[in-house]
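A single protein chain has been removed from this complex, and every other one stays in its place.
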Amino acid sequence: MTNFIQQIVSGLASGGIYGLLALALVLIHRSTGVINFAQGEMATLSAFVCWTLISHGWAFWPAFGATLVLSFAGGLALETTIIRPIQGGPLLGIVILTIGLLIAFNGLDTWIWGGAAKQFHGPFSTAPIRVGGVAFSKQDLGVIAVAFVVLALVGVLFTRTRLGLGLRAAAVNPDEARLVGVRVPSMLALGWGLAAVLGAIAGVMAAPSLFLEPNMMQTVLLYAFAAAVLGGMDSPLGAVVGGLLLGVLLNLVGTYVHWIGGELRLATALAVILAVLLVRPSGLFGRAAARRV
Amino acid sequence: MTRNLCALALAALALAGIAAASTSGTPGVSSTTITLGSSGPLTGEAAAAAGVLRGAEGYFKYVNARGGVNGRKIDFKYLDDGYDPSRTVQNVRQLIQQDNVFALFSVVGTNGNLAIRDFANASGVPTVFSASGATTFGKEYAKYPWTIGYLPPYAEEGQLYAKHILATNAKKAKIAVLYQSDDYGKDVLAGFRKGLGAKARSLIVQTVGYDPTASDVQSQVAQLKASGANTFCIFAFGKFAIQSFVYANKLGWKPQIYVNDVASASSIMLLNPQSTAEGAISILWGKDPATPKFKKDAGTALGAKIVKKYIPGGNPSDGFLIAGMAEAFSMVDALKAAGKNLTRKGLMNAVTHMNEANNPFLVPGVKVHTTPTFRFPIASAQLQRWHNRHWEPFGGVQSAKL
Partner (left out) sequence: MRPKQVAFGLGVLVLVVLPFVLSDFRTVQLATVGAYFIAILGLDVLTGHSGQISLGHGAFMAVGGYTTAILMANHGVRDLVTIPIAAAVAGGIGLVAGVPALRLSGLYLALATFGIAVVLPTILKKFDHFTGGSTGITLFGKPTQTGHGVGVWGLTNNQWLYVLTWTIGCALFLFAWWLLDSRFGRSLRAVRDSELAAAASGVNRAKYKVLAFGVSAAFAGVAGALFAINVAYTSPDTFPITLSLYLLVGAVVGFFGSIWGAALGALLIQFLPDIVGLIPHVDPKQGGPTTFFFGLVLVVLMLALPLVLRVASRVANRGYLGAR
């Protein structure tokens, strides 16, 4: 029983990270209509930037703040220089472009920082807290808390601000949005900038427990896809809830279904993706169907 | 039309750039040079292990600067395979057919070596001192006469841990094992079970594998803790071994830890939470420069000098570099013994008649000893315990029955 609860708690901790990255995927999907395959690598790059600042003697929080600012600027720059020229063209073109960014960022990280795993001291203590026989750390609580705080902010942005309305309008119907005075290009750029910020948060939150190396987010990206699909590609709440559910599900299945074990963890996530896409494309919380013909 | 022609022209241009001539004569040996080839994971999740190649390269440069071997300089060529065995095969094909290497030396990784040995043996190219401890490379010499490993056999490593458990805690030990689910992990685990003998069934309470492409092993460690074990064997690489310590610490689990050689360099151990790492046990065969006992040692000093002069950006306390230098030292010995009239047969004769007690990079008492029917160059090791942020060797040098 203790193990059962422990696996759930550990699953929630991993799920928080999946949820954070999924949130970035959802944000970009909602505000620009594409899936960003480079999201995981952007997160890793941001985490490397933060690590570099810290190793140059910065304290965590200033380094984190600077990383978020830099990531935002980076996201804006990416959109304006690389995405915008083919925006409005075939959707697959943009998807393939993000694949190019995935490959390029991964190579860049290896080129600059090398392949060895680096220790990353996060803001939260990893010292164990024990309740009953179940152990967790401030790091775990911190990641989940951050996921919900970010979720709340994204929710406020999208539903309570004119900016959020503009972001949604620009994605759903750019032509009409333009007619009612939304500056569509700025909105799309903003969407990329914000997604880069969310990715940076995910990367920095993941690095202390996963250890920082160029491939850190490669498998996490697939989990984040699964989380986003499970929650519904357009729902920020769905992304976070989907991430937490997925983390718990993977742990329980890995522990109690012996032929799956630790080795088929990724395959389980893929099964979730395929099952949701084929059976209920809108996921748990999404409204838009997966079909976009 | 223009587009099609354009494609052809580009293709032809690319091909013109790669045409190259081949040479004849004794492969890889000229009056002034000996060409050795290798392949290893310069990139990817196992990239740290490529330190072996860089260490060996550094030592060869050091030897070359002092006149080389029997008047010949060693030219050491190594290619990246990203730990993908089919790329190891392609690299080795290039080294043998294009670069005309005299021998393959220190090819990194068990799977890569398994993938190439049929080809290398059919080509009659010595594949010596491979950076793998898989038992098969020492045992199957009748079928693969051109292949010989170097590292202490993984099965032996497992047996040494088992022996230590039986000697110190045979009554109360409840053992949990985390292993990488590939040939490496299964080899160590098999040796470990063999070492426990009849007690394996009762003492091992749980074993859990992980796939090396996974992001973390948090769930596995929680599962092992839940088994109620008081002894934790970590047969895992780099970041997964570190994560094991971190998660054990997080879960408040304080077992007696045994951590495999591939993840026990001081530089890696220092990344672990020290309260959990304290008291961990591993094996040792090469000198870890960070171990106080070897700080003032002549071999350590030589290693540091080589790193400084020939391995730009190298960390002198990187255990992989030292392991590579140890291999290169033995290789130079073998090449010397093979004589001025260097042949591939001569090299194989030399590497199967090793009796080297003066390798400065190996722990005192660990000898490189082979015969044509005993092909485990390093068949002994010492145990060490992590205490107060460094390793302390204890007990004598020992070996296991393979």
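Some notes on this structure:
Each chain gets a letter, A and B, in the order it is written, and its residues are counted from 1.
Please note the rule applied: a contact is a pair of C-beta atoms (placed from the backbone, for glycine too) under 8 Å apart; a residue touches a chain by one contact, two chains touch by 3 or more.
Keep in mind it's a predicted model, so treat the numbers as computed, not measured.
Within the whole complex, touches from the chain that is not shown fall on A, B. Within the complete assembly, A:91 is the residue of A:91, A:127 or A:153 that touches the hidden chain. Screening A:112, A:127 or A:153 for touch with the missing chain picks out A:112. Although one chain is not shown, part of chain A still touches it, namely residues 34-35, 37, 82, 85-86, 89-93, 95-97, 99-112, 115, 214, 219, 222, 225-226, 229, 263-264, 266-267, 269-270, 273-274, 277-278, 281, 290-293. In the full complex, the hidden chain is touched by chain B at residues 1, 3-5, 7-8, 10-12, 14-15, 17-22, 42-44, 47, 78-80, 82-86, 89-90, 93-94, 97-98, 111, 114-115, 118-119, 122, 181-183, 211, 213.
What we mean here is this: only the chains that are shown with their structure count from here on.
With centres taken as mean Cα positions, chain B sits 37 Å from chain A.
Only residues 43-45, 47-48, 181, 208-211, 213-220, 222-223, 225-226, 238-239, 242-243, 246, 249-253, 271, 273 of chain B touch chain A when the two sit together in their complex. Chain A makes touch with chain B in their complex at residues 2-3, 6-7, 10-11, 13-14, 110, 114-117, 119, 126, 128, 130, 135-137, 139, 209-211, 213, 215-216, 218-220, 223, 250-251, 254-255, 261-263, 265-266.
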